[in-house]
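The other protein chains are all here in position, but one chain of the complex has been omitted.
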Amino acid sequence: MTDHKPKIAFFQCHWCLYAPEDQEWVDRRLPDNIRLIKVPCTGRIDPLFVLNAVQGGAEGVVISGCLPEKCHYKEGNLAARRQLQEFSSFMDYIGYDEARLRFVWLDLQDRGRIQRELADFENQLQQLGSAEALAARQPLEEGGAHE
Amino acid sequence: MSELEQKIRSEAERLLKEGLVDVVIAFRKEDAPLRPQPAFFTHPEDLENLTYNGLCANNLANYLTRYPRETRIGMLVRGCENRSVNALIVEKQHSRENLYLIGIPCTGIIDWRKVIALTGEDILGYEDTDSTLIVRARHQTFRLPRQELLHPSCQRCVHPNPLSADILLGEALPEGDPTLIRARVESFEALSREERTAFFRQEAERCIRCYACREACPMCYCEECFVDHNTPRWTESGTTPAGTHAWHIIRAFHQTGRCTSCGACERACPMDIQMTYLTDKLGKDMWDYYQFAAGMDDKTQPPFAAFTMDDKKHFQAGGKLS
Amino acid sequence: MVDAARQPLIEVKAYTEVEKVEGFVGNFKVTLREKAKYVRADRCNGCGACAKVCPIEVPNYFEMNLAPRKAAYIPMSQSVPLIYNIDMDACIHCYKCVEACGPLEAIDFSMQDKIVEEEIGAIVVATGFSHFDPTPMEEYGYNRYPNVITAMEMERLNNSAGPTAGSLIRPSDGKKPQKLAFINCVGSRDKRFVESCSNFCCMYSIKNAVLVKQMYPNIDVTIYYMDIRTPSKGYEEFYNRARAMGIHFIQGRPAMITEDSETHNLFIHTEDIALGKVVEHEYDMVMLNQAAVPQPDQNHMSSVLNVAQSPGGWFMEYHPKLRPMDSPTDGIFFAGACQGPKDIPASVAQGSAAAARASRVLHSKTWQIEPTIANVWPDRCVSAQGRACGICERSCPYGAIDYTQGKAAEVITAKCHGCGACVAECPHDAITQLHYTDAQILSQIRTLLADKPEKKILALRCHWCSYGGADLAGTSHFEYTSNERGIKVMCSARMDADFIYEAYRLGAGAVLYSGCHQQDCHYITGQVIGAKRAKRLETIFERMNMTPGRFRVEWISAAEGDKYARVLNEMQATLDAMPEADLLAEIERLRPEMAKRLSRLPNIPGVQRALDHTQVVVNTILSREGAQ
Partner (left out) sequence: MFKSGLADEVRALPGGENLEMCYSCGTCTSKCMIQQKLEPEYNPRRLLRMVMMEMREESFSNPTTWLCSSCDLCYPACPQQIHISGVITAVKKIAVQNGQKTPLHTAVVDQQTCVACGLCAEVCPYEAITIETRKLPYRGSIPVAVVDPGLCMACGMCGAACRSNSISIPADYSDENVVESIWKWLNPEGAL
């Protein structure tokens, strides 16, 4: 195992963390290698968001949402589950390991679980090594041209 | 002129003369050999140019979205085209009442590239019969076995007959073998992760971003494609690896539950890039999880338009749901 | 209890189940199953030597499974009589206990359950209550979080004879809790589980809080409540004392408990109603004050004793205010929480009252009952002619009718309460009821509808509820139509279909069929019988195409005077909305139909004579000035 801290894009549904401590930790004390991207609902996550994160260089993507039957927007996470699960299985089909996409469905009473999930996922990514299936996007220079 | 061609022509003539439709979408005789072209007949007298044979490669449903929804359209439909039309009706792109579908059981589309590979480019004429394609080249006449010349998508075709045509010209054909299309996906799935990545990269990175696949696809009718979007810029627009990867992934993914496996994208591709292995995988998933196949009727919404609590039965098994 | 057992006239039968109760007041025949204890009561001296040597340990139910007990055991240390018992489900037949018992030879593995029959004069039921299991309330995590306990578990943890010898510890790590919360109304006042208030839990949680606080003044105790209900002598003062001691009270029903998975501390999430803010507090241990629920075998007991159950499953009393300790069956009385949640003073009061009521039975040579009993005309009963019927027996809520095919049905007078269900149900008009005979009621109907019947609304009311409702409407000065004409019967079960046909035959404008709400029925299931018949009639009249609203079925309690007035006014409005010619035409159209259904009426003994006599009255009415 290496000491490399993999970059993780962490999409969090606005509502899934019930305990104030957990939300506080996610908002302010996330390690540098994890980026929090808040969305109103997992149903808001366009597969293109995930692809952008992956091609931008994130080595793993975590999507945390409410339990399927307890969606804040009635059934947003059900739609997300269909679309994003199919997307991840499709990415796996073309060689991008679906172990790099993790869904965490949090119950109201899952106090302190998100920290464990993220640590576990980081561990998993370290074991997987670096991701090479997809080409990374090149940043634009000032003014919009490619380097 | 074949008997079938004659039937199509007289049906089209009847539709136009009786004023039942404003336009008939079909094929006309080619300017270049082996390449009959889509044509839009508005006057009965134009119909003498109408043609139909196994080399008519376009999916005519593609042109449905180019007309306003009020236009009454007569359209030549084969099995896949009929399913594409159904899928478009589900997506409210035209109403069924304004469509008159002239159905033809399809014996498969001949891949002109395969023909040219055997005959060379100097072709004077050809004749498409039941089992053979007779090609008259400058120096030689070729009698080619038809089945081997079919486009791969057509060799795997499951539903060659139109499902909801207003009139069916010719005898219905037996249904195809559904395991062929699955076998292709499964054999790709069976490859190692590295082999799959290598194949995908090899195919995608040849892309020249001409978007011929998009233009040929009946389901790609967006006013503005995500690749052309500026705010935000979803992906690189040049022929960089990252850009071509994103294009092929999302183009296919946007077809989930909508692609009817007609293969028009591959036939249109100037770089001969394989694409149906992507869309077929999505189609197979939709069937396995939701018993949904695109275009089988013009009412059922595709799986992404609905969702149930039971979905997890399919998904949580993978172990990545925690 | 020990005193009671010492009384020469009291026999305590422990470990005994009631299998069957037959007979009637003063003459019950009760079948008992004396379960085998495998220890002979006449030899055991309660020394406990058997339990000491017994190698088997099973969870102790009395200690809420917080401690073990042996397979040879007494249920609790204060058991009366003090006789050991061997749990055969757990016993491995090592016979160590036999050895330990030695010369007493009290242990007898050959014992078997004994069935005994006893002659009993009166029965007092005191089967108590049980506790709601909060496991289904996921939000509180009982059985999932180790430090969430129930009130009964708290009771044992806090008891000096309990499994911890009275030291309060929390289950997850055995440490003494520093912050303790009690949640009231767990399962009670909750339509999802137990709708009613469990009566004593407010006081109960205050008591527990006070006990804890007295023992460990440094513990922080908080009680979460929706309302504090302390409506008895000295209770409010006790509540005040608890507040003075520094016990916190937070008004607000906690929505959820979450747990820190490492420390097993609990977070209670609630809205503090007084602040209007959501607060979250951390506690070491949380006690859930569960609802009181009927015993799990209450349904079974209710069928054994033939007593009804109120909504919620408790045994139903004869009258909630006037006879709260009597069952509807004479000679059976209730004491304590089997009849509804009660605290100790109320249970003791009811127990004493029940004992006094029971002793009335025991001291009487004869027993007076209400005179409105049913009687069978044996010559009219088809069973006497050998036909199978038994409708009367099936309709009787009290099991007071003895039916054997081939013999005329017989009413066991001592069991009959006079609801009249059998009288109305008998298809051959072979049963009559004292004071409410068909002849009497039909004469009343005929008289009331003598003049301008199409303008009248005939109201059939049951004695206990809708008659009271009509009464209340009058005493409260609720205005309602003066065209109402009321007839009282004992129960809606007595409202024979013939009465209603006769009313319409005579040309009544409308008929009201009213009685108690189902749960209030004075005659156990009389209302159910009446309601079934009303439903049948509604269908019949619908098929006859009668204008809707001319026949109306309403359940009106004695407290619903306003409803009685409203219903009558609505019926009047229905009649007013109908052109008179239409109404008269409809009455004429339906008259032959009604008459057809009444063809057998004159054959009922006494009816023809009574109606002939009534005609005199009717003629008198009609000869008055202004009459038709």
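By written order: A, B and C. Residues from 1 in each chain.
Heads up, the rule we're going with is that a contact is a pair of C-beta atoms (placed from the backbone, for glycine too) under 8 Å apart; a residue touches a chain by one contact, two chains touch by 3 or more.
Computed from a prediction, not measured in an experiment: that's the story for all the values here.
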| item | value |
| --- | --- |
| Chains still shown that are in contact with the chain withheld from the display | A, B, C |
| Contacting the left-out chain in the complete assembly, out of B:Glu3, B:Glu18, B:Glu171 or B:Glu223 | B:Glu223 |
| Contact footprint on subunit A, counting only the chain that is left out | 7, 9, 14-15, 18, 20, 23, 35, 37-41, 43-49, 52-53, 56-58, 70-76, 79-80, 83, 108, 137, 139-142, 144, 147 |
| Touching residues (missing chain, whole complex) on subunit B | 65, 68-69, 91-93, 221-226, 229, 231-234, 254, 301, 304-307 |
| Chain not shown, touching residues in subunit C | 139, 185, 189-192, 226-227, 251-256, 269-273, 276-278 |
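Basically, only the chains that are shown with their structure count from here on.
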| item | value |
| --- | --- |
| Separation of subunit A from subunit C, taking each centre as the mean of its C-alpha atoms, in whole Å | 57 |
| Distance between chain centroids, defined by C-alpha means - subunit B, subunit C (Å) | 72 |
| Junction residues of subunit B - those touching two or more other chains | none |
| Residues within subunit C bordering two or more other chains | none |
| Complex contacts: residues of subunit A adjacent to subunit C | 18-20, 108-109, 111-112 |
| Contact set on subunit B toward subunit A in their complex | 188-189, 193-194, 196-198, 200-201, 226, 234-236, 238, 240-243, 245-246, 249-250, 252-253, 256, 278, 281-282, 285, 303-304, 307-309, 311-312, 314-315, 318, 320-322 |
| Residues of subunit A defined as touching subunit B within the complex | 47-48, 51-52, 55, 68-69, 75, 78-79, 81-83, 85-91, 93-99, 101-105, 117, 132-138, 146 |
